[in-house]
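One protein chain is absent from this view; the other protein chains keep their places.
Right after this comes chain A.
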Amino acid sequence: MSDEPATEPVISEPVISLRGVRAELGSRTVLRGIDLSVHRGEVVALLGANGSGKSTAIRSVIGQVPVSDGAIEIFGTPRARFSDWKRVGYVPQRTTAAGGVPATVTEVVASGRLSRARFGILRKADHEAVRRALALVGMADRAKDSVNALSGGQHQRVLIARALACEPELLIMDEPMAGVDLASQEVLAETLRKQVGEGTTVLLVLHELGPLEPLIDRAVVLRDGCVLHDGPPPKAVGQHALPGHDHVHPHAAPGAEPVRTGLLS
């Protein structure tokens, strides 16, 4: 593959590209050759049951999980050489934004601005960006409160504000809706809608489509570390619109070329 002459980057050069990515956690193989690409302005949801490898896939993109085979590129740069982190906002899977010492909402969100601040010195523009990020998730009035005093949904809103503080072109989110009350889910969906409206590319792990469903352009469903479905988000009725639901879809045996649909759209 690497022997091919490098083609000129076209308009739809993928923002994230995974080719044949394999990864092990301890002795367990979690990813068995994942192919995945996310193009500029796309909103892609990674779905799958617990243990299907969707979180590991995302964590391999940000370099938290070492990859044993395959290639990952971010903005066209191999991941190992990628250093332009200010273009990427990341929301890890967390139930809390708190550490061992009290910290205010502003202090936590400001750490998301470090990728744009030289030597960790925050200037006026940086403080304004932090305020804007807090306003985006509707937490501006809680800016000076301790994160320990927040509800689960508010913690998640703080974590998303932290990712937005660097004004990223690409948002990577690991289950941003887990443990979030309905009111906060709506706020988060609205925040995301605005970001997508401004052209932000989004890759997110979801357990269920929920209130984000209208935003999602493409869904990639994983099972046992393989891509099972890559195409329009699974449309189903009522509560059965969940990815954990048995998904009848013809697909090849594990390890073979994954079924790829809808990539040309």
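As a convention for this text, a residue touches a chain if its C-beta (ideal position, glycine included) is under 8 Å from a C-beta of that chain, and two chains touch if they have at least 3 such contacts; residues count from 1.
Here is the rule we use: contacts and distances are computed from a predicted model.
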item: Protein that the absent chain corresponds to, by UniProt name, given "Acyl dehydratase", "Acetyl-CoA acetyltransferase", "Metal ABC transporter permease" or "Glycerol-3-phosphate dehydrogenase [NAD(P)+]"; value: "Metal ABC transporter permease"
item: Sole contact to the chain not displayed, among A:14, A:53 or A:112; value: A:112
item: Touching residue (missing chain; options A:13, A:186, A:208 or A:224); value: A:186
item: Residues of chain A in contact with the chain not shown; value: 59, 62-64, 83, 85-86, 88, 90, 92, 94, 97, 99-104, 107-108, 110-112, 114-115, 117, 120, 122, 138, 142, 144-146, 149, 151, 153-154, 162, 166, 172, 181-184, 186-187, 211
